[in-house]
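The complex appears here minus one protein chain, its other protein chains still in place.
Labels run A, B and C following the written order; every chain starts at residue 1.
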Amino acid sequence: MKLRWIICLALCATPAVAQEAAKQDDAGIVRFKGTSENVKFVFGVAPPVAHLKAGNILESNSLDCFGNALQKPGDTMAMVKGDNPLTGPFFIDGAEPGDTLVVKILDLQVDGNQGVGTFSPGFGAVNSTHYTPVLEAKPLEDRIWYYPIDHEKNTATFQAQDSKFKVSFPVHPFLGCIGVAPANGEARSSIVPAEFGGNMDAPEVSKGNTLYLPVNVAGALFYFGDGHAAMGDGEVAGSAVEVPMRARLRIDVLKKKKIDWPRLENETTLMTTGIYRPVDDAVRIAVTELIHWVHADYGLSELDAYELCSKVCKLHLTEMVDPNYVVIASIEKKYLPAKIK
Amino acid sequence: MKLRWIICLALCATPAVAQEAAKQDDAGIVRFKGTSENVKFVFGVAPPVAHLKAGNILESNSLDCFGNALQKPGDTMAMVKGDNPLTGPFFIDGAEPGDTLVVKILDLQVDGNQGVGTFSPGFGAVNSTHYTPVLEAKPLEDRIWYYPIDHEKNTATFQAQDSKFKVSFPVHPFLGCIGVAPANGEARSSIVPAEFGGNMDAPEVSKGNTLYLPVNVAGALFYFGDGHAAMGDGEVAGSAVEVPMRARLRIDVLKKKKIDWPRLENETTLMTTGIYRPVDDAVRIAVTELIHWVHADYGLSELDAYELCSKVCKLHLTEMVDPNYVVIASIEKKYLPAKIK
Amino acid sequence: MKLRWIICLALCATPAVAQEAAKQDDAGIVRFKGTSENVKFVFGVAPPVAHLKAGNILESNSLDCFGNALQKPGDTMAMVKGDNPLTGPFFIDGAEPGDTLVVKILDLQVDGNQGVGTFSPGFGAVNSTHYTPVLEAKPLEDRIWYYPIDHEKNTATFQAQDSKFKVSFPVHPFLGCIGVAPANGEARSSIVPAEFGGNMDAPEVSKGNTLYLPVNVAGALFYFGDGHAAMGDGEVAGSAVEVPMRARLRIDVLKKKKIDWPRLENETTLMTTGIYRPVDDAVRIAVTELIHWVHADYGLSELDAYELCSKVCKLHLTEMVDPNYVVIASIEKKYLPAKIK
Partner (left out) sequence: MKLRWIICLALCATPAVAQEAAKQDDAGIVRFKGTSENVKFVFGVAPPVAHLKAGNILESNSLDCFGNALQKPGDTMAMVKGDNPLTGPFFIDGAEPGDTLVVKILDLQVDGNQGVGTFSPGFGAVNSTHYTPVLEAKPLEDRIWYYPIDHEKNTATFQAQDSKFKVSFPVHPFLGCIGVAPANGEARSSIVPAEFGGNMDAPEVSKGNTLYLPVNVAGALFYFGDGHAAMGDGEVAGSAVEVPMRARLRIDVLKKKKIDWPRLENETTLMTTGIYRPVDDAVRIAVTELIHWVHADYGLSELDAYELCSKVCKLHLTEMVDPNYVVIASIEKKYLPAKIK
């Protein structure tokens, strides 16, 4: 009869080794090493690997979305133990449901000299997939590409497989996965983006930007992973230049400030997310969120804000391959009145 | 340091009273009483309220989707503690990931003399919602309708609120929620339908039909709830005639038989589900599932099956209001060759 | 400089032969023979083939959707000169923009002993298409199936191509194409359904039902074609049992009665159409139309009508393969108050 408790214990037990790995020094910096032993594959309630206080800085790292399993020609998808291993969760002391978690991206560094891109049948924006299946006489085949990274030139290099063509392009490091435990007792796979953040695959989650996430459970339970060295809009073939990442993040909490969907901000720009399917609905969510934000914090009437967005706002479809799609709507602050609070 | 364990304990502890409530007699019937004390609001891993063996019959009951909180004029949505309380989970001995759980609906009886219908702004097929938001000068208002149920005539009665019109229509009892713990360590709110079943709001989950669900965790962890006395296609305003229900279900397990999406069957008909957004994708999933089923078990080539479906299959949009939409594709067995296995 | 007029003349000239083909007898019956010489391939403004008065009966016929080009094994899609040849247009005397055209389907008879079904890559609900393209290693292949029709048993027979399986199913004749010249000076291909009707592929366009269409130009300019002996929901592989058809239709006009989308009605049921993409939007159009109709003509408040629909209305996805998708929402009149006008 004890057997049925095993799952629960596996879910709930805090590995001693993980706890020990987190150290906080006097300067308010918490350091934690993400490894294949302590990663998680679900955004949900799990024993925290470390605690942070508002104002603390987290210095940590993430494995790549394949758990660093693909390293060289000949390695296969079968070697991958799980997608998007997450570092965390981190318990933010004092964060309560109804608060907003604030994550300032201080720095992101690609943690290695190579990235990986893959195509797998059943996943992608323009092939038959799990959620948009079609009948085919024959599907496309499995593929892995390796991208050498030049840290001096800040580039990654694509090498075609069916020809000798190769080309380099700029690196722009960001975290594909970043989020907290979902609301309503849900736990979501690390391939899912939704209201709690998650696998948003948003290049906006990069150095200098601040991400706001709704706090749904005590301690927020913050996770991150799925580092990307570079990615095209929509992540159309299903992968970016996938890399391990070193991250430096400052964590804060806005008490009793509730948001429905993740938001981002930097000195120049307000950014809202819409995360659902079809893309149309993701746009509707992001745009109404942006109008509500501008109305609430900058004082324009909703109709004036709607009109102004129609003239100057931007829409960015970050990915159209995960179980939900992600659109980021943005407006530059220079086009807005002074903030009213 | 103990504080953070509270959520885990709340999630994992099995109330003694619940355990005692489940009794198995010699005839292989397990009886369990669902109450507001033992219901769950998430399809996920939780301590089972009872165990069943393959071949057992479960006699149990569910609260209505409002936890039986709305009983008379003057009651308000604020009295509702949670949507779609679930009876369960039931641990099916021997069910393992990769198996298929078989649930034969032996009987469903409305457990009371009244049903409830509600409209709430933000939820519905043709009003502004959480996932399809629009800017409005003013949203529609909150409403509750009560439906007296006549067990002899087998009818429910609609009484308009803005006029004296009333009309009766037939009762067709079914379970809006029925499902198992999801795959990949996920836990999903009881308002969500997906691969694990859940809030499918499918009138096909009614007496005489057999439901197949993928087993994702040891014991399957079966839940049900959200009884409906009657419902229009699409459940467009967001509710059916919501009722408590008494259910009699036979549970079986198909070992090492894996399905990707819930299926239904009775003596005359094969039914597949597609559960996602937009409806287009739900149709794509349901139709490819049906073609694969006909191909695998009845021997028609995929193209012949596709053509035949184009002539005789049915599509039923059961609901377009929950976080995912549900389409059921079906074909009558009389249009198929003999089953090949 | 005259060359550029040729297209215009070709478009505008009324072939004398066509005009002669239409004859009106004393009983108000107009007879017209549709042939491959006088069919059209566009719903738009073109010289009428005949005139009808309100109250007249039209006795006419249509070619099948392939112009009757596919008759026997060995015939190929290359023999098809155009899809969905239309009989018409018929000029309805006195019909003006802002009126509603009323078409009562008095009788439909399959005009032959055989139907045709086809699959063509690029068209269908669950394969790569023009509007939902995917990359494929290899697409499905072209196919033609012939369906013998037994007029006594009222059945069509499917003969599998990759096995010896054959099966008969009931015939339910209806017109896949029926519509008028579009609004705003538009002309639309006969494969398109939209506000003007067109290629709705709705089994509801069958004997005993009445179709309402918005009049957009003087004379309405009524067309029909694309007879179907039988069809599954969604017309998923892209074709029905395609047949030539003989039609008997009574034409009327509701003066100064404007509708936005086609509607249908019979003694027992109100039916509205929603015709667009994705299916979600087709549902939204059909359901709001139904609620508006019930509110305007039967006096229920919009919220009461919304609630009642959520309990008893039906949704029928007629096709999900044409450039727009078609959903029909319906409610039985027995569930409504007396008509108020």
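Going forward, contacts are C-beta pairs under 8 Å (C-beta built on N, C-alpha and C of every residue); 3 or more make two chains touch, one makes a residue touch a chain.
Not measured: the values here are computed from a predicted model.
Of the options C:F91, C:F165, C:F196 or C:Y335, the residue whose C-beta touches the omitted chain is C:F91. In the complete complex, the residue from A:A69, A:I92, A:V205 or A:V287 that touches the missing chain is A:V287. Only one residue from C:V134, C:V215, C:M231 or C:M245 touches the chain missing from this view: C:V134. Contact with the omitted chain, checked across A:V39, A:V126 or A:M200, is made by A:V126. Think of the hidden chain as still there; on chain A it touches residues 117, 119, 124-126, 140-141, 143, 145, 147, 156, 158, 160-163, 165, 167, 169, 230-241, 277-280, 283-284, 287-288, 291, 299-301, 303-304, 306-315, 317, 320, 325, 334-337. In the full complex, chain C touches the omitted chain through residues 4-5, 7-8, 11-12, 41-42, 44-45, 47-48, 91, 130-135, 184-189, 217-219, 260, 276-278, 281, 284-285, 288, 291, 302, 306. Considering the complete assembly, chain B touches the hidden chain via residues 126-128, 132-141, 278, 280.
Criterion: only the chains that are shown with their structure count from here on.
Number of steps on the shortest path from chain A to chain C, with steps defined by chain touch: 1. Chain geometry summary: the mean Cα position of chain A and that of chain C are 48 Å apart.
Look at where the CA atoms of chain A average out and do the same for chain B: the two points lie 32 Å apart. Residue positions of chain A touching 2 or more other chains, listed in rising order: 132-135, 278.
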